[in-house]
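The complex is shown incomplete by one protein chain, all other protein chains being positioned as in the whole.
Then we have chain A:
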Amino acid sequence: MDLEFSIEGDSEGYVQFECPYCESEFRLMAGEIQNEEEYYHEIFCPYCGLADEVSNFYTREAIEHAKELAMNYMYEELNKAFGGIAKKMNKSKLIKMKWKPLKKINVQEMRTEDSVEDEFECTSCNKHVKVLYCAGKSNVFCSYCGVDI
């Protein structure tokens, strides 16, 4: 079963990610991380510079969102299956079965709010990353090619 879900970017097309190592949040352009020509298996955290699979950088909210969607999908399938049984049984007139479709959780569209992060352009691959400046931090890594920017 493949469930697809989408997250809408902020006004500049950025979506939020969260580093699995240092838990810092940053943003990448939706069109850059995912496009026809390139596929990124792995990305780098702009703060600590460590790398992991893209899916390990999903934010908690994104994962919750995906879970809700999966639940809804399941409810729909259950409703279909049991709805069918109920109809059949009702036809047999031997057993009466009441059927109330399960309620779907109200899944809100996920949208990335605008933020105060600053945009950096990588000098070697020209891709973009938005980070929050934190005190004491002296550098930013490119999420795509991993170099110091």
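The criterion applied here is as follows: contacts are C-beta pairs under 8 Å (C-beta built on N, C-alpha and C of every residue); 3 or more make two chains touch, one makes a residue touch a chain; residues count from 1.
The definition used in the following text is that contacts and distances are computed from a predicted model.
A chain of the complex is left out here; the name its UniProt entry carries, from "(2Fe-2S)-binding protein", "Acyl-CoA dehydrogenase", "Aspartyl/glutamyl-tRNA(Asn/Gln) amidotransferase subunit B" or "AbiTii domain-containing protein", is "AbiTii domain-containing protein".
The omitted chain makes contact with just one of the residues A:Ile7, A:Cys48, A:Leu69 or A:Cys125: A:Cys48. Contacts to the hidden chain, counted on chain A, fall at residues 20-22, 44, 48-52, 118, 120, 131, 133-140, 146-148.
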